[in-house]
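Note that this complex is displayed minus one protein chain, with the remaining chains in position.
== chain A ==
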Amino acid sequence: MRVVVDLTKCQGYGQCVFAAPDVFRMPHHETLMYELDPDETKRDQVLRAAAACPVRALLLDEEITERQEKASAGNPDIGRIVIVGASLAGLRAAATLRREGYAGALTLIGDEPGEPYDRPPLSKQVLSGQIAAADTMLPRRDELDAEWIRGVAAVGLDLAARQVRLADGRAVGYDRLLIATGVRARPWPDPQEAALDGVSVLRSRQDAAELRRRLASGPRVLVIGGGFTGSEIASVCRELDLPVTVAERGPAPLVGALGGVVGRIAADMQRENGVDLRCGVTVTALEGDRDGRLRRARLSDGSVLDVDLAVAALGAVRNVEWLDGSGLAAGAWGVGCDAGCRAFDVNGIVCDDVFVAGDVARFPHPVYGYQFLTLEHWGNAVSQAHVAAHNMISPSGRLRPHLSLPVFWSAQFGVNIKSVGVPTFADEVAIVQGSVEERRFVAVYGHRGRITAAVTFDEAMWLDFYRDLIERAAPFPPDFAMVGRSAPPRAVPAEIPARIPAIHDATVVVTGHNPDERRATLVSAGAK
């Protein structure tokens, strides 16, 4: 049977571990590791765990589509819905469509072979060898009653004809389209070096299986990039007692997502756990031997490392090429859409029949000054997929906005890091609960005197309190008395690095003079 835990909800109560100790493990305070595909003999255990979870965070096969309560949510014009990108967002959207009573034809198109799987375990349980890469399938959705087109990429979109073109030459018509093509790993920029045996990335199940295979042979590892993925890989290396170097361009790991203050704590954590962490450096070259096997890495500070495995964890590239020339506002920045998940065309006008969800989406968030955000978060893919699916089959008067605050988690070095809100939307940060020394604390972020985000290290039970404060635009720093506060909180600069959004790369020309003729044309959709 299959199970996936919504770790954005999980508060670390451990009840699932008590009920099913063979399936769920909590090796430290609150990081939860589990099998996604336990065998049938463990079924009763898993059912008990699902019932015992105080926040009902476990999703099982049979619970995916709840009873279809409403009869066909009748919009008779919608006879065929097509979803491109059959991973987390695509699957969740499909389930929501059925749950909300959509009874028409449903097609899921995905370029990966096999059933959809869950990615977060790839850099955690899979790399550490607790579960096989193949055993990460998302709970079954047979009952979706959908047509699956697997292993075939979409290569084009014709908005006027309402057709998706596939790599095998087929065209698939739609009344409503959902774009959920996500992102891929940014490859190592030098193609020859990238092709060396021992240079890899981590995004797909195959990547993870391959990396796991290599880790098992005890290599010296270099992780290029100290973001979440890079840090998690380094963490697993240390768990496996492998020597690992992390090369990070910025002043500390996780700085891009959490700022310098919390980044320095992450840096300490890495070093305490035996990571050879090098900040403020870049990798300038990867060198192989005559057989094309990786041997060395050269860093910008002149140092040379002997390594057998280098993982480029350089962030993501959005899967938008198939939309080139389609007339959608799609580019390196993602696919632009409104808060109702309706895609923008190049003129910046929303389409009524094309929707976007998940990692590929770029959407405005009212709580963050209507700024356009792209989030590579599991929880965002899920909640945005729900909103998109709902809106796809709803009349325009009943559209829902995608307003949920982003929630993210990461498990590294035995610590469960969670965040709510957008930590990069901040000028200051304060530690308000717990103890940095003990690696159990809550950091709150503020922007111009109001709370915009909170990050917890092994303190997930408090996260919802801060979510409510953010939603109420509560003043920063929170200065009321609280339990677990050792000293009055001191707000310090959050040290968020300035980032130039990819959207600045868009080159658009406007043509026409009459109001009816004026049109935008996307000339360049940015560097990929």
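Assume contacts are C-beta pairs under 8 Å (C-beta built on N, C-alpha and C of every residue); 3 or more make two chains touch, one makes a residue touch a chain; residues count from 1.
What we mean here is this: contacts and distances are computed from a predicted model.
Among the names given as "Glutamine transport ATP-binding protein GlnQ", "Bidirectional hydrogenase complex protein HoxU", "Oxidoreductase" or "Cytochrome P450", UniProt records the absent chain under the name "Cytochrome P450". Residue A:L47 is the one among A:L47, A:A209 or A:V350 that touches the chain missing from this view.
Only one of A:Q15, A:Q130, A:Q163 or A:S300 touches the chain withheld from this view, namely A:Q15.
On the side of chain A, touch with the chain left out of the figure occurs at residues 13-15, 17-19, 21, 25-29, 44, 47-48, 51-52, 54-56, 63, 66, 433-435, 438, 440, 461-462, 464-465, 468, 480-486.
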